[in-house]
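All protein chains but one are shown in place.
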Amino acid sequence: MRLNISEQNEIVRIEVQEERMDAHNSGDLKEQMLQLFDEGKCNLLIDLSEVRFVDSSGLGALVSGFKNASAREGSLKLCCLQPQVRSMFELTRLHRVFEIFPSSEEALESF
Amino acid sequence: MRLNISEQNEIVRIEVQEERMDAHNSGDLKEQMLQLFDEGKCNLLIDLSEVRFVDSSGLGALVSGFKNASAREGSLKLCCLQPQVRSMFELTRLHRVFEIFPSSEEALESF
Amino acid sequence: MSEQIDVDITVPNQTKYLGMIGKIGESLAHTLGHYQGDREELAYHLNLVLTEALANAICHANAGDPTKEVRVSISASDEDLIIRVFDQGHGFDIQQLAKLKVKETDESGRGIPIIFKLMDQVKYLREGSVNILEMTKHLH
Partner (left out) sequence: MSEQIDVDITVPNQTKYLGMIGKIGESLAHTLGHYQGDREELAYHLNLVLTEALANAICHANAGDPTKEVRVSISASDEDLIIRVFDQGHGFDIQQLAKLKVKETDESGRGIPIIFKLMDQVKYLREGSVNILEMTKHLH
């Protein structure tokens, strides 16, 4: 999975540079986040602007990151969801779990 | 087939607003051109900027328009070909028949 | 005029084919003649149920063995769209599963619930040594 990772003010932003987040590639995101947690980084912003499709494995990877971040007193937030990706969070009621922002600026300010 | 037709200085510009020009929809373009010829309009610019795919029927429709325009002392020119559409003209050697311009401005000036 | 479309696909038991098969579901949604609803939504939903069902066949039934293969068929008529995913694994009790509630913080277990939510009828059948997850969507 192609991920673009950058850091500012102790917040790590992960841009998922894939059209699809599914059972084929979501494991990569999960592992990448685990590595960041190991490095003591626990404030993550996942930028989904390029993602057009997410399945239950993709959601699962995000839930994993969310739980790990919270357990470390950090947080995982999401931004830039395309409308159909947003619907997936509603379908699974995960929009009540995640903080979701329209833009990365708004998300970064909220940490 | 969605076509956007506009006219300036006796030149009719037809923008093909479809991803595909194939046996399913090329007949529409051909008929539209015949109607223009009937109205005495015989200088046509076909703008293919939105076309990602063209098959032999699509090429056939353009050849038909080309012949009719020439027979009426007018001309049919093409502009804004995406690279893979351009290759189709080379594959069939039709790039030697049509005048092809990178932009509609350059094409319009050439009439 | 009545419309009957049949697509049958067999690929190696690898998740890298999920995207291709999901896309076939999407194009089908865009092409269906009689559908009156939101086509973009139908396209996403078919992509999704195909992805969920195939991922289960690949990862659970075939235990991720990349030398196996996995098969799916899609049939659309004027009335219904039926997706069948075939596996030769041990099978599972889908009715039991349908009763379980996924917790918000569960990392997995959302595939089958999604399929139940998006499709009008879901069955898991056994025919000989083959299991078939059969998912039907009414088209009007």
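A, B and C label the chains in the order they appear, each numbered from 1.
Note that in this section contacts are C-beta pairs under 8 Å (C-beta built on N, C-alpha and C of every residue); 3 or more make two chains touch, one makes a residue touch a chain.
Note that this is a predicted model, so its numbers are computed, not measured.
Hidden chain, full complex: it touches shown chains B, C. The omitted chain makes contact with just one of the residues C:Gln4, C:Gln36, C:Gln96 or C:Ser129: C:Gln4. Considering the full assembly, C:Met20 is the residue among C:Met20, C:Ala63, C:Leu100 or C:Val130 that touches the omitted chain.
Within the entire complex, the positions of chain B that touch the omitted partner chain are 19-20, 22-24, 53, 55-57, 59-61, 63-64, 66-67, 84, 87-88, 91-94, 96-97.
Residues 1, 3-12, 16-17, 19-20, 23-24, 27-28, 30-31, 33, 66-67, 69 are the ones on chain C that touch the missing chain.
Note that in this section only the chains that are shown with their structure count from here on.
Of all chain pairs, the one joined by the greatest number of contacting C-beta pairs is A-C.
Centres computed as Cα averages put chain A at a distance of 46 Å from chain B. Work out the mean CA point of chain A and of chain C, and you get 26 Å between them. Within chain B, not a single residue touches two or more of the remaining chains.
Shared contact sites, meaning residues of chain C that touch two or more other chains, are absent.
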